[in-house]
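With one protein chain held back, the other chains of the complex are shown just where they sit.
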Amino acid sequence: MEEEVAPPRLELRNLSKSFGGTQALCGVGLSLLPGEVHGLLGENGSGKSTLIKVLAGFHDPDEGELLIDGEPVRLPLAPGQFRELGLSFVHQDLGLIESLSVLENLRVAELASSRSRFGISWRRERRRARETFERYGLRIDPTASVAELKPVERALLAIVRAIEEIRSVGAGQGVLVLDEPTVFLPREGIEVLFSLVRDAATAGASILFVSHDLDEVREITDRVTVLRDGALVGTVGTRETSETTFVEMIIGCQLAKLGDVEHADMTERRVGVSVEGLSGSTVNDVSFQMHEGEIVGLTGLIGSGFEEVPYLLYGARPARAGRLVLRGDETDLTRLKPTAATRSGIALIPADRKTDGSVGSLPVVENLALTVLDRYFNGVSLELRRMRRETRSLMQEFDVRPNDPSLPYGALSGGNQQKALLAKWFQTEPRLLLLDEPTQGVDVGARQQIFGLIRTAVEERGMHVLCASSDYEQLSLLCDRVIVFGRGRIWRELVGDDVTKERIIEQSYAAMAAEVAGVVA
Amino acid sequence: TGVAAPTASWTGAQANLNKHKAVPTFVAPGPAFNAKARAGGKTIFIIPASSQIPFVSTIANHIKRIAGPVGVKVTIWQNQGQPSQWVQGMNAAIAQRASAIVLLAGNDPAGLQPQIKAAKAKGIPTIVAHLYDDNQPAAPNVGGLVNIPYKIAGRLIADQAIADTKGKANAIVVTINQVKSTLPMVAGIREEFRKYCSGCKLKFTDVTIADVATKIQPNVQAALTGDPGINYVIALYDSAEVPFAAAAIRAAGRTGRVKVSTFNGTPEILKMVKQGDIVTMNVGENLEWIGYAIADQSMRIMGGLEPVKNARVPVRVFDKTNIAQAGPNFTSGWGNSYVSGYRKLWGLR
Amino acid sequence: MISTTESTEPANPAARERSRSRVADLMERYALLGAWGLVIVVFGVLRPETFLTTANFSTIFGSQAILVVLTLALLPPLTAGDYDLSVAATMGLSGMTLAILNVDHGWSIAMAIVAAVVVGLLVGLINGALVVLLGIDSLIVTLGTSTFIAGVILWISDSQTISGISQPLIDVVVVNRFLGIPLAFYYGIALGVIMFYVFEYMPVGRRLLFVGRGRNVARLSGIRVARLRWGAFIASGVISAFAGVLYTGTLGSADPTSSLSFLLPAFAAAFLGATTIMPGRFNPLGSIAAVYFLVTGITGLQLLGVQTFVQQLFYGSALVLAVALSQLARRRDAAGSG
Partner (left out) sequence: MISTTESTEPANPAARERSRSRVADLMERYALLGAWGLVIVVFGVLRPETFLTTANFSTIFGSQAILVVLTLALLPPLTAGDYDLSVAATMGLSGMTLAILNVDHGWSIAMAIVAAVVVGLLVGLINGALVVLLGIDSLIVTLGTSTFIAGVILWISDSQTISGISQPLIDVVVVNRFLGIPLAFYYGIALGVIMFYVFEYMPVGRRLLFVGRGRNVARLSGIRVARLRWGAFIASGVISAFAGVLYTGTLGSADPTSSLSFLLPAFAAAFLGATTIMPGRFNPLGSIAAVYFLVTGITGLQLLGVQTFVQQLFYGSALVLAVALSQLARRRDAAGSG
């Protein structure tokens, strides 16, 4: 790159960071050019988020240099220093405080910087926030608490916040760092995001973009840096690199091509699960059935209500009406509690793994064993040794790395946490498995492995799987039938050969168009 | 003579006060004995109610100083007033084979029966000092008593309220019922009001020891608001109550119209008697005298002698007429008769 | 340390997960004030001639300034997610310092007050250092320093009450009045209003809240977590010291042990206060309302002449009932809408 005249906007050299025994980063280098969208790829646990948290001043690196516009900056960064350097972030877990209001979260940058000192006018701030959301076409109440928002809205809030912050830095300046911002976004959200990212890049900002979705990466990035086990694999131009090369760089070997998935039509088989007249806060009088050996997907656009269904079927949120018949056992969903749901063989893997999934401060083994404690209780005492041993092999099966059951769950990387969560519920051998965005943040290799495990369980144990997701590719790879929602009702069902990414996208939009038409009419 | 009964009954209260204004004289509590021979080389183990209460630790230190020259060893079990610490102290005393255990100033033997019995079984008598009035029944298994004339003290603080208002007392009494000596003091107060001031008004408000700081002020202030005629606050225990009662009077804006009479003779409160704006009288105790009395009783018992029935510890009324005699540190005003008296009694030179 | 992140958060975010009607919102916000009004009405009916008098309300307002200030001292650390159990001991230490310097060493009252406040500042500095630098749990640190300070007070005072504070202090605390209420009351209110402004309208207040609600997120957002937590402890120490000055001014003396009994009432008021005015957040105005609600009831009972234990029964049940009330408003709404 000798011919480049302008220095990179941001350059990292020889960055290393270890946690106890784990070497999370080892001599990594990275440079972001002005106006560039730069992808950061790597398997789960390869050190992407760690690198980003060093830039945020959260982790103190063991070693490494940082240059901004060619000027060296001392590491570790002081808290808030990233702001002076023109950096803004969307972190993997979004960096929002749930118990505080949307407005407070949105304005954290101003509140954190000690420039303005007196007399916040909350009335004015509310108005400004409403205007901001309007500009992005969002309908979020600034006075609501973040806990009241859906995962999508939270992601959008974090994205809007970061983009607003980078705008305030000034045109053509700044670095926007996005750590897996798209996992909760449905297709149209991703499109909005990408257009915002392109605008920022055109204005001269640099963007660092992390995702496990290669299509997204190929769509938006100019160059890509790949990490493996904390070490740098290399930086390549996106256009010059093929998908298989990317995969090879990421996992270090060729990935067996999954090929075109065969989608059997199983609607003729016996009905194993039926849901009747389900109503929640957005879904209204929904009924559908699941057949034996069938994996059913639920999808739709924001606000269509599909993502609520798994929680209603598990009793995690109160249903207004509805019945669930699971292999002949009938349940009144308005009275269902998670305890009873677990007893009758239902399992839920929630989307928000941080608050609903597992406890970060406790070891992986205790988190995983929680749902099957009775299995290790021999009437006198828990067999802790066996618990540890079996957890280890379970982690092996789900490719949770590092495979150390005594590690605190929170010390796992985001994708590995997700794999561990799947493991936690899989081992209960449920009759009905409810998934909400099950492979969010899981890398390509592990994703295939997990799909394989789900398939096997369905085929060998006759498990029923219901998967709510706005990741259309995931649905097309996993499901035999996809139910598309619109306006809280079922809009269409796609079966067999119809289950393709394209068809799902088409129908999701059609549902929305119908909705708009419905409103107009 | 021809003069009829007192012009007003409150003068009886005044007379009682006057009687106690003079320096008390020493009266031997029992027969003389050779203290060195009887008690020399023995150990008194003192467990104060709480080492954090100044007058309690002062008495303990007096005993230590007094008994030293006689050849008696004194161990003080420092504690923060928790019963489990007293239990530990009792066990330590038994383990160290003390010759006598003194439960000092508020440490109720009713609450330590298992330990007192264990000590008794080992031949160690438990002496209870500064807890009971002479007329109060003592807990079982107690080997000796040094009582305080609480009832007399109660009568005197009532007399002050009656006499100072010339028979028009309207008093609120701040009690701590949880403390054993409150009972005889209240009995004394009621008796005086009945006797010398039948038209007077008497109200009570009770607090627990733990609530002294947070409750006395609001309670007294509320009482003053509720009855604007109140002109006296009778505070049973000076250091625990008077600062808060005085704060209530000030905060209610009644300084000069509401006075305080109290008991214990703590120097800081005697100082307030001298200032005179709020506290008009304090029934004092002589902590050194009490120390002598306890040493005397302990040495008798350790020496195998008959315990004395009445330790004859006096109290003295301090008001503006005689407060000067308490000296600059407010610890004097008791003469020397008891020092020489006890020394003679013990056969010391 | 992140453990205590959510620790002192008084609210129920789960329940907040439902949007609710304005009425329930207002009911929750003002339930405590309503309960207070009710107490006043009840005692007003029972004892109109003594309870419903200016003298009585002047008593109620004038006698609790110390508790108000001490409760306010708890709020900065609580908001930042830390417990400060040493406030009551700090109040005692600063009061004792003031008394010793003023009475025994003949310092002018102004200088003695400055010294007393500096003492509070030092305590806060030490607490903060132990919590932030060594990363020890705030509860155990302040339990430790509280006991230590109690020892220091006994030491420097030789377990004696020190009386004879200069009259000017007593005058400006309890003797002088405005509208019939001793000045101490207005100091407490003024402090409360200032703190309300800082918490609500200054960035630092929100930063503190972020630190208390999500320490990691706050760090990621570039907030100087350690500095703010430390600052909260210092603020707490200084305000406690101020309470100590008022306490000594009220009593005209300082005693070595009584201040400790203010600790639990202050915590009760802080937590009760977090259910009103701005439910779910520790807030100064709510805390003040809580203090006066409780004392109004106690004073009323006192005027009725009931026994001490009845006051305790009232205090205990009023605490629970007042919180339950605001909680029920929220619940009923949640049930109605969800």
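For reference, chains read A, B and C in written order, and residue numbers begin at 1 within each chain.
Just so it is clear, a contact is a pair of C-beta atoms (placed from the backbone, for glycine too) under 8 Å apart; a residue touches a chain by one contact, two chains touch by 3 or more.
Remember, it's a predicted structure, so these values are computed and weren't measured experimentally.
Checked against the hidden chain, the listed residues C:35, C:101 or C:130 yield one contact partner: C:130.
Within the set B:16, B:52, B:205 or B:261, the residue that contacts the chain not displayed is B:52. Checked against the full complex, the candidates A:121, A:195, A:355 or A:456 give a single residue touching the omitted chain, namely A:355. Screening A:102, A:301 or A:341 against the full complex identifies A:341 as the residue touching the chain left out. Of the residues in chain C, those that touch the hidden partner chain are 1-15, 85, 130, 134-137, 139-141, 143-155, 159, 216, 264, 267-268, 271-272, 307-313, 315-320, 323-324, 327-328, 331. Of the residues in chain B, those that touch the hidden partner chain are 50-52, 57, 75-85, 87-89, 91-92, 94-96, 108, 110-115, 118, 139, 177-178, 206, 208-210. By the touch definition given at the top, chain A reaches the unshown chain through residues 17-22, 62, 99, 314, 316, 338-339, 341-343, 348, 350, 355-362, 366, 369-371, 373-374, 376-377, 381-382, 384, 404, 406-408, 410-411.
Going forward, only the chains that are shown with their structure count from here on.
Between chain A and chain C the centroid-to-centroid distance comes to 43 Å (mean Cα coordinates, whole Å).
For this pair, chain B with chain C, the centres built from the Cα atoms lie 36 Å apart.
Each chain gets a centre from the mean of its Cα atoms; for chain A and chain B, those two points are 75 Å apart.
Not a single residue in chain B touches at least two other chains.
In chain A, no residue touches two or more other chains.
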